[in-house]
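Remarks on the structure that follows.
Removed: one protein chain of the complex. Kept in place: all other protein chains.
Every chain is named by a letter (A, B and C) in the order it is written, and numbering of its residues begins at 1.
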C-alpha cells in the first residue's frame, strides 16, 4: 500500500477522547478509544480504494499527541487494558482476527498453523487458546517456542532445525493437515503452507514479508481443494467483535518493551533488530 | 417426530465395532463409535424425510447389546471418553453444537443464553466455556445454578424467583441483549427469548417441551431483526467436528447416574423425576 | 420505527448532485443519485440504533427540492432509468433484494412466494424473473394476477377465492413447498407462510402490515426446520449490488402514476385507496 508523503506515521494507537465533532453519537469525551486501521471501513466489504483511509498510510497516523478519527473509524477499547496495551490491537490483532473468524471461520477443535512469533501470530495464538482451537507455531528460536507454548501453543516447530515444517505439521495432525494457515511469509513459504493444510483447508495471506514472485504449482490449490484469501486488516465491526472477545477472556497483549516518545527512533531500531517477542509500544505522553 | 411401533428405543449410544459390512472403509473392527441420531444425514442439508432414519424413531435404536449402523451414520468417539461418557453425545451435544456453530456461528466474546440445566444446556455451557463465549443460564434451583457456574457460566438466573429472566439477561448485558438463545421451552418461553436477544440476535428452536400454540407478536421478530431457526440434532459431519472440539478441549460429559441394563425402567423413572443434573446412562453390558 | 416530529416525509427519492461536501470522493456534481433509506448503514451489520438515520423517519426525507445525504448513504442510479423511475428503488426494491439475496440466498431454480402486488412483491417478481427463480404470487384481483404473470410470475393465486393459498403453493410445488416467502402481512399470514414453505425453507419478515399478536404454534418453526428473519430495508452496499442487477438486466420499475409536487396529497389518497399496481411517484420539479 502506498504511503502519502510527509505523513504522520504509525497505524496503531489508543487514547482518550478529548473532543467530539457535531453529530457524533458513538463516543463522548473521556472514552478510551483506538483507531481502526482503515478509517473508512465500518463493515461489509471494503471499498476498492479503502487504503486511502489507512492510518499512517493514506491519512495521518498515530505517532502524535492528538489525532482526529472518523466516528465510524474508532472503537472503545477493552476496560481491563491500559492505553499502552490497547495501542497494540489495531493492526496485528484485527488482522489475525479477520483471518481466523471471517475467512477461516475456525471452530473449537480446529487446528491453526501460525508462522513465526511476530505480533500477528502471537495474537492468533492467544485467540486460538481462548476459543478452543489447537495451535501449531513455528519459530527459529527454541526459547520463543517455549514462550509460545506457555501462551497455549499445542505444538512448536523450529524451522531452522526443521525447515520442512509443513511435514512436521502434517505429522502432528496424524497425516490430516491443519485447517488453517495464516500466511505471513509470502513467496518464501506459500508452497509449504499448501503442504501443511488438510484437503479443504484454508490459507489466509495477510501480506508478503518476503516479497517477490515464486515458482508455484497452482495445481496444489486444486489438489488440496484449498481456499486462499488475501486480506488486509479489518473493519471497525470486526475490531469491536474482537474487543468483546479480548475483554470477556481477559486477554492481555504481549508487550515486549515500551519506549518513551523521545526514544521513538530507538523503538524502530529495536523492531528492525528482530529479537523482540510481542509488540513494541511508544508511550506518547 | 413419529416413532415406529415395536422399535428398539433410545437414540443415544456408543460401543465397539464387532463387524463391518462389505465395502466399509471408514471403520475397522475394534473402533469405538457412536451412532449419529439421523442415520442418513452425513452432511449438507438433511432430506425432508430424514426423520425416517432416526435411531429409536424411524429405525431401531441403541438400547441393545448389538446395533447395526450405516457407515456414514457413525463416528469415532473421543479417545479420552469412556463408552458411558461418549454415549451421552449424539442427541443433546450434537443439537446444541449445531445451534451454536452452524446456526448462530458464535464467536469468542459473544453471549449465549441457555434455558435450564438439561443435557442440551449443560453441553452448551461446556462448549461456550471452551470457546470463549459468555454463557447465561437459567434454572429453578440455586443449587443447580451453582453447579452451572462451576462449569463456567458467567451468570445464573433463577426463573422461579425471577420469572422475567429476559430482563435479567438484558440487564446483565448492559441493555444490549444476548447474541443467541437456545430455545428449548417452545410456546412457554419464546416471547421472553425475543426479549432477551440483542437487535440482530438469534434464537434456535430445538424442540417444544411445553408444546402447543402461543400468543406471539410476530412484530417482535421484525422489531429485533431477529433470526429464528428450527433445527433437529445434526449431521455426521457436525458430530465429527464436535468430537474434535470435545477431544482437544478434554471436555467430559456431566453424568448424573449410570444404571445397569436390568434397571433401565428405573433410569426412565429417574429422568421423569427431573431432579437430575446432566445425563443418565444405561450400561448395556 | 418512530418518526421525528416536523420531519420532511418520504424515504424514497432520486435526484442530481448539485453540491458536494469537503472530502467527498464517491460523487461529483451532476451525478444522478438516490439516498439509501438508512443514511448510516453502509455495509455489514446495522447498528442497533440505525433507525435514527432513516430518511423521513429519523432525519429529513425526500419530499423536497433539495436534500442533504451522507456520502456513504447515497448511490448512483442505473443509467437507463429516469429520476422518477429510480426514485422508486430505495425502500421496496432494496428490502426485497435484501430478503432474496442476503437472507434467502436464492439460486436459479428456487421457488419464491410473494404476497400481494405491492411494491415489494412486484420488485421481487422482477428480480425473480431476471435471476431464473420461479415466482408464485398472490392477489385479491385476477386482473392484477394477470399483470403479474406478464411480468414473469409462474403461478398466481387469488387469495379471495382461495383463502388457503399456502395449500395452492404446496400443490403447485408438487407437495414440496416453496424455498422462500417474503412475509409482508405479519400476524394475519404468518401461519399460512409456514404452511407454504418446504422443510428447511425461509420466511423473511419485512414488516407487519396487519399488526398485532397472533396465535402461533412455534412448533411449526421446529417442524419445518424453518428459518425466519426480520429485516429492515438494506445497506448502501446492497443498494449498489441491486443497481448492478437492475442495470444489466434492464429492469424497469412498474410505475402506477406520477403526480406533480403540488398534487402530493392526491398521491397519498391514491395510495390509501389501494387500487394501484406498482409505485406512485411525486415529481419534485
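Convention: a contact is a pair of C-beta atoms (placed from the backbone, for glycine too) under 8 Å apart; a residue touches a chain by one contact, two chains touch by 3 or more.
Predicted model only: the values in this text are computed from it and were never measured.
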**Q.** Candidate in contact with the missing chain, chosen from A:5, A:19, A:65 or A:215
**A.** A:215
Q. Which listed residue (C:31, C:84, C:247 or C:263) would be found touching the missing chain in the intact complex?
A. C:247
Q | From A:82, A:141, A:158 or A:227, residue that would touch the chain that is not displayed | A | A:227
Q) Looking at B:141, B:191, B:237 or B:264, which residue reaches the missing chain? A) B:237
Q.
Applying the definition given at the start, please give the residues of chain C touching the unseen chain.
A. 101, 105, 107-110, 127, 130-132, 134, 154, 241-249
Q: Write the list of chain B residues that the hidden chain touches.
A: 25, 40, 42-45, 49, 52, 72, 235, 237
Q) If you put the missing chain back, which residues of chain A would it touch? A) 45-46, 48, 176, 186-187, 190, 198-200, 205-208, 211-219, 221-232
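Assume only the chains that are shown with their structure count from here on.
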Q: Kindly list the shared contact partners of chain A and chain B, in label order.
A: C
Q) Where the centres are mean C-alpha positions, what is the separation of chain B from chain C, in Å? A) 38
Q. So which bits of chain C are touching at least two other chains?
A. 45
